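Notes for the one structure printed next.
Omission of a single protein chain aside, the complex is shown with its protein chains in their original locations.
The block that comes next holds chain A.
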Amino acid sequence: MPEIRVTPLGAGQDVGRSCILVSIAGKNVMLDCGMHMGFNDDRRFPDFSYITQNGRLTDFLDCVIISHFHLDHCGALPYFSEMVGYDGPIYMTHPTQAICPILLEDYRKIAVDKKGEANFFTSQMIKDCMKKVVAVHLHQTVQVDDELEIKAYYAGHVLGAAMFQIKVGSESVVYTGDYNMTPDRHLGAAWIDKCRPNLLITESTYATTIRDSKRCRERDFLKKVHETVERGGKVLIPVFALGRAQELCILLETFWERMNLKVPIYFSTGLTEKANHYYKLFIPWTNQKIRKTFVQRNMFEFKHIKAFDRAFADNPGPMVVFATPGMLHAGQSLQIFRKWAGNEKNMVIMPGYCVQGTVGHKILSGQRKLEMEGRQLEVKMQVEYMSFSAHADAKGIMQLVGQAEPESVLLVHGEAKKMEFLKQKIEQELRVNCYMPANGETVTLPTSPSIPVGISLGLLKREMAQGLLPEAKKPRLLHGTLIMKDSNFRLVSSEQALKELGLAEHQLRFTCRVHLHDTRKEQETALRVYSHLKSVLKDHCVQHLPDGSVTVESVLLQAAAPSEDPGTKVLLVSWTYQDEELGSFLTSLLKKGLPQAPS
């Protein structure tokens, strides 16, 4: 029985280290290749030895697909391709291909230069890895090989994020990566057509939440920022260079313009400026509004937001600073935090999720006394958390399942407890099977693939001539010969098959003698036979020919008088093997004798 098998190596009942193996119709595809933010040891990367113990990964995997540039989806890629060893194709969208190596390099620098880790992938490995990448367009059907094809759909979430359809023949799987179903300040909403996959693998980060409207959260955010600068305080917003940072900048930029505010807004330099440039050049990937107005005003060219210099942190008076990284675990954001933390007028706004162990996580969980480089730091500034991460909520996930109409759903990238809730909801409300395997656990789904066959037009027309028009989606029985040649299936009429194979037909004919008691002349016997058959076989073509014989379809009946007994007539019934049912029926019918003539 054909089947689809799915095994998460990461993101099974967990957030982080997304990596899912899919086997479909004999093809093996790896979806995402992420790292885990919460670990610094081996658990950081997926366990690729699961795929194959001693063979080469390239021999086992037909392709690797990366959904977007977040490190929990692509962070293990250079390790996987250059250190474990994979030389096959890696598919991602153009913006992902552009941005991914920059984030990988950034990640490498922090791990190696700051934390001093050895045996980590090198800059050269990142470059070599990126050489294996094949960029895909949205909606382009990419033929990985003769049978396996993939297609990207817009996913929102971050610039260049995509959902992927993986298809072999009539079997298909859709993997969503991370997505959001509502457009935000800079990106559009995810969209997929009714592609009816066998399986939809969806993220479920916000499986239990129906989030309040984005507008409210935005208003809240602006109010807090505004209040702080009004009373002369400084606002620190730790962000990652790409993604939320741009959304928040657009938000503040438009607010500043509307309110005619003069308080300076700074963006920590380097990567972030570069990041804005990516958004400018990949305008077609942003939302409709930005795309429409970019000629008049490129939304990523900020008037109010200026580059930050570390000396500015000591300037008196209010200001707003976006600084990297987002979890306050190192770098500029942490430096500024240390300077400003002691003043209760100031505020730090954490716009995203923080991993355990980071300063961000500590202050969000209420800790106000921190130990830093051997010195006590008392946090007097206000600490706020604002969820701006762009994932679909429960409603959005249900909406996407409704759009794609899969046969089954499989949940990844979420917490087990929350998944359980969503699983029930999907099974009850949408009546679709739902799975939530843990890492290393395999889900097997039987499939019933269709077998496409070319039918010769002659055979098809013969079927049509019988008055039976093909009905959509209803099976029907058809006689023909299936010719398999070069993995090409053709269904032709038996006559054509014989001809193509250079064979002659062998005709098998039967003639049976049926004895009838009838004293009348042969012609009259034939006539009686004719009217009898005519009355029984209403749906058949019964004919009385001028030479006195009777035909039923192609079965021939002839009456003759054996010389010795004038009271008996012999009826010769003759038919071919192809008319066997009818011939055999006629002989047994006639054996019972003819009905008494009315006269």
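We take it that a contact is a pair of C-beta atoms (placed from the backbone, for glycine too) under 8 Å apart; a residue touches a chain by one contact, two chains touch by 3 or more; residues count from 1.
The working rule: contacts and distances are computed from a predicted model.
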item	value
Protein name, per the UniProt record, of whichever chain is missing from view ("Radial spoke head protein 9 homolog", "AP-3 complex subunit delta", "Integrator complex subunit 9" or "Phenylalanine--tRNA ligase beta subunit")	"Integrator complex subunit 9"
Hidden partner chain, touching residue among A:450, A:487 or A:596	A:450
Full-complex contact with the absent chain, from A:313, A:379, A:497 or A:594	A:497
Residue, one of A:23, A:335 or A:584, that touches the chain absent here	A:584
Residue touching the undisplayed chain, where the options are A:64, A:327 or A:514	A:514
Hidden partner chain, residues of chain A it touches	94, 97-98, 135, 137-142, 151, 170, 274, 277-278, 280-284, 294-295, 298, 448-457, 460, 466, 470-471, 474-477, 479, 481-482, 489-491, 494-495, 497-498, 503-515, 535-540, 553, 573, 577-582, 584-585, 587-588, 590-591
